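Step one of this worksheet: look at the structure below.
Missing here is one protein chain; the remaining ones are kept as they sit in the complex.
Order as written gives the chain letters A and B; numbering starts at 1 within each chain.
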Amino acid sequence: MTAANILARAACLAGLWSQTYPFFGAERRGAPVSASVRISKDRIRSKYIYIQPDVAIVLDHKLYNPVNIYQSVKEGGIVIINTPFKVVKSYKHKVFYINANEIARKLGLFFAGWSLVNMPMLGAFSKVTGLVGLEHVIQSVREYIHGELAELNVEAVKLAYNEVYEDE
Amino acid sequence: MVIKVLTGNYTVAEAVRLSNVDLITAYPITPQTTIVERLSELVEGGLIKARLVRVESEFSALAAAYGAASCGARAFTATSSHGLLFMHEMLWWVAGSRVPMVLAVVTRALGPPWNIWNEHTDFMGQRDCGWLMAFAENNQEILDTIIQLYRITEDEAVYLPGILGLDGFLLSHASEPVDIPDEDVLKDFIKPRSQPYNMCSDDVLTMGNLPMAEEAMMMRYDIHKSIEAAKNVINEVDEEYRKLTGRSYGGLAECYRCNDSKYLIIAMGGWVGTMKDVCDELRDEGYDVGVLKIRFFRPFPHEDLVRAISGVKGILVFDRSASLGSLGHIHAEVLARAYMLSNKVIVKGVITGLGGVDVGPKEVREIFMRFVKDVDEDGQIDNISEWVLGGG
Partner (left out) sequence: MSSTHKLPISRPAIGVVGKTGYWRLKRPEVNYVKCIKCGICWLYCPDSSINILGDPSKYVEVDYNYCKGCGICSNVCPVKAITMTEE
């Protein structure tokens, strides 16, 4: 949810309209959750939760289930996965990889034993889609997160922006 | 003016900050909790100069706000679902004693089975209490309506409390850009607290003493007349607000592309936005369709309804609540007025979206196309009140 809100704010800074929805079930740290973001040039009026996204950001490769992910994303859409290795290929989507856990480990971004990978994934999103500029993501991160932690997260965004790569 | 990306619940807190509220009572319940959490942060940070009282139940939350309001404080509290039902008796006390205040209701289904998702049944359960009842379509409207509601409820023609309903999760936990007006802009709009009497003044008063039957009925009638009188106040306040901020919502109801329409969709809440989008698509495809958004459920916008439905062939009413054994709540209201006016118009009710069932443009379109087929080809409908259950 934090990542979704920061992305929505970044889109707002880029002069776009944005909308986020959480999907709860069991909103606990470690439980699988999802959040969706809609971004548009125009004001978004519709209010409903079901979404067939153009882009999916998978925060943990262990949650990655090719059937679910590839079926929900539009054909020709983009899937960005946090993983240290390549996973099952999709011929209908563009797949990008980033090892966000490694970035979090390098920068010491941990909370209660969990590596914080949501911010680097936004950096990867910015690079891959070009929908929101890196500067907008960085400004949005600084608005939501304060102090030393903000700069570490900004660094993580930048690293991921540079390190994300496409599946050949 | 500043644009912030806020959830519906944080928007409620911003509106309370802008409304110069004196007293907030806080008791948590999903999906309302983040309203009072955010308010307690704002109070602690000195951004709201109000007392925040943590109480031990929803009943007490409204009782404490009511006590403070009857003594001259501008009061606010918020709840959902079972919390609202636990408050129910206090709602009658606040309205019956003519004490203005504002309550935010983040709508949620009622158990059993245990369910935290969105439907309007809890909101509709307060229909007859004597409160003004507004409902927001999006986060911007949440902000604007709460600010407006303090003015409306404290108007001497009204002197009744008001509820703002907002869809649980669909609005409460969904973020979108919200235009927050500067305090300077609202300087003259936000008036000093006004109420019909003060229980803490030197004038010793008894409230709620046993009256004669005729007097009791007269008091009830006065509440009815005041809710009717609120119609003008709502329209005036909305217009005054437009002059300051550029935003207005049509007062009690918004007519979206419903001039000269053959079909009319009527609904209330967040999904009206979805219906407006579907309406645009259908208009492009050649269907003469409009959307009437119910913004105030009490007072009910009868005049707006009568204007909107004249010349209409078919009316499709969406309810996110049901009076079990009867009809959807809005459907029943529309039917009553529509048949006073004409016995030719077809009014169909659809009850859907209960228990958090997601209703998107696909579902709205399907239901609408089926309705058009029935009306145009058969000239009648088989099922006047249909439950669309969802899940394929």
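In this text, a residue touches a chain if its C-beta (ideal position, glycine included) is under 8 Å from a C-beta of that chain, and two chains touch if they have at least 3 such contacts.
Keep in mind that what you see is a predicted model, and the values were worked out from it rather than measured.
The chain not displayed here makes contact, within the full complex, with B. The chain that is not drawn here is touched, among residues B:Asp128, B:Asp222, B:Glu239 or B:Glu366, by B:Asp222.
Here one chain is not drawn; of B:Ser80, B:Ser97, B:Ser172 or B:Thr274, the residue touching it is B:Ser97.
Contact with the chain that does not appear here is found for just one residue of B:Met207, B:Met340 or B:Met369, B:Met207.
Mapped onto subunit B, the footprint of the missing chain covers residues 96-98, 156, 159, 196-197, 203-209, 211, 215, 218-219, 221-222, 226.
Note that in this section only the chains that are shown with their structure count from here on.
Between the Cα centres of subunit A and subunit B there is a gap of 35 Å. Within the complex formed with subunit A, the residues of subunit B that make contact are 3, 5, 7, 116, 137-138, 167, 169-171, 173-177, 270-271, 273-274, 276-277, 358-361.
Within the complex formed with subunit B, the subunit A residues making contact are 4-5, 8-9, 12, 17-22, 24, 44-50.
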